[in-house]
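Taken from a larger complex, these chains appear in their original positions, while the remainder are omitted.
Letters A and B mark the chains in the order given here, with residues in each chain numbered from 1 onward.
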Amino acid sequence: MWTMPPTDSVLHVLSFMAVAAQSMTAALAAGRRSMDWAGVCMLGAITALGGGSIRDVLLGHYPLLWVAQPIYLAIAAAGAFATILLARLVVRLNLAFLVLDAIGLVVFTMAGCDVAWQVDASLPIVIVAGMITGCAGGVLRDILCNEVPLLFRSELYASVSVVTGLFYATAFGLSLNPPVWTLLTFALGLTFRMLAIRYKWEMPKFVFSGEER
Amino acid sequence: MWTMPPTDSVLHVLSFMAVAAQSMTAALAAGRRSMDWAGVCMLGAITALGGGSIRDVLLGHYPLLWVAQPIYLAIAAAGAFATILLARLVVRLNLAFLVLDAIGLVVFTMAGCDVAWQVDASLPIVIVAGMITGCAGGVLRDILCNEVPLLFRSELYASVSVVTGLFYATAFGLSLNPPVWTLLTFALGLTFRMLAIRYKWEMPKFVFSGEER
């Protein structure tokens, strides 16, 4: 998606919305730790752009999106700053944010798969690249907030990303019609994620109480 | 600064001092967590050289400074080790360290801008590269000490870096006399930082107590 042609303007807009949404939820997390305004904007930008950056660094895919198009930095920082002013509203729009965050997860995942294909990665790496793009930003946010990453503890988040990536990659392998398939993948991923939230689907947990070595 | 010619020996010395100073303050943080001697030296080196390393990795600018010139690793490790032996003295020289740390912030910021220019980055990325170089080492230190990064919570630190970078970049854009401008930028950044410490200037904080989603 990052290198999408002008005709993909819908995905382009979705991608901007996804960056803003992920930055805004990170800003709320920053507010819970009483960060200052600069910290809120930095945490927002790191969360929204960190997943794609980690993927690009691991694949050696330069330049990074936000280096080539600093507008993404501006959107992320603006989203975080708007959250400072509109925190109460943002919370009241909780459902809208869950949808936007889910859109972000799916759009980022597909973008990550695209980048991996561009560098001729094998299928497992395409899936992993999608997952890193969709999920690693939230891991960075939780590390910087001094928490065990939510991604490792609850909800179907990484799983949604993997299923989305598998579905997307299958279509690519079969050379199916790209726009149709992109839309189908998007709808599938979004539905899966929203159902997972609605019915509180969770992975089984591994609880181990053995003593530290 | 990293690729400075022999005539820039003043900046070269400042750069060594900055690496040592950042490593020494990291060593004190390590001592508060009772790290062992190897851990103190590692934390010192990661703090002093981490900001520049993250910048280089994000920009794809290889080889990294300390890979090309391992003397920087030695200076960082030596600074941390000296702190173990001289901890009481280091604390008593608190003011000197604040100055050295501020010098580090300003010198690292200018060095980061220089590297971004070398790879033909746009102005926003030049500023961001300077900020990452000046600030990211301290973020790594706080993550490794299991703290919410100080950078996000208090003091004008990132802001000093941004103002320094903007001032430096403006001069470059106007093709002003480099040595003079470098000195002016250095003086401005250092003064701003010391005033911020002296008068406890702070960014407003974003305090949000909404429940976790």
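Basically, a residue touches a chain if its C-beta (ideal position, glycine included) is under 8 Å from a C-beta of that chain, and two chains touch if they have at least 3 such contacts.
As the structure is a prediction and not an experimental result, all values here were calculated from the model.
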| item | value |
| --- | --- |
| Complete complex - number of sequence copies, 2 represented | 3 |
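The rule is short, and it goes like this: only the chains that are shown with their structure count from here on.
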| item | value |
| --- | --- |
| Between chain B and chain A, distance of the C-alpha-averaged centres to the nearest whole Å | 30 |
| Of all residues in chain B, those that touch chain A in their complex | 57-60, 121-122, 124-125, 128, 139, 143, 146-149, 151-154, 158-159, 202-210, 212-213 |
| Complex contact set, residues of chain A against chain B | 25, 27-28, 30-40, 42-43, 53, 57, 60, 62-64, 67, 70, 73-74, 84, 87, 91, 94, 98, 143-146 |
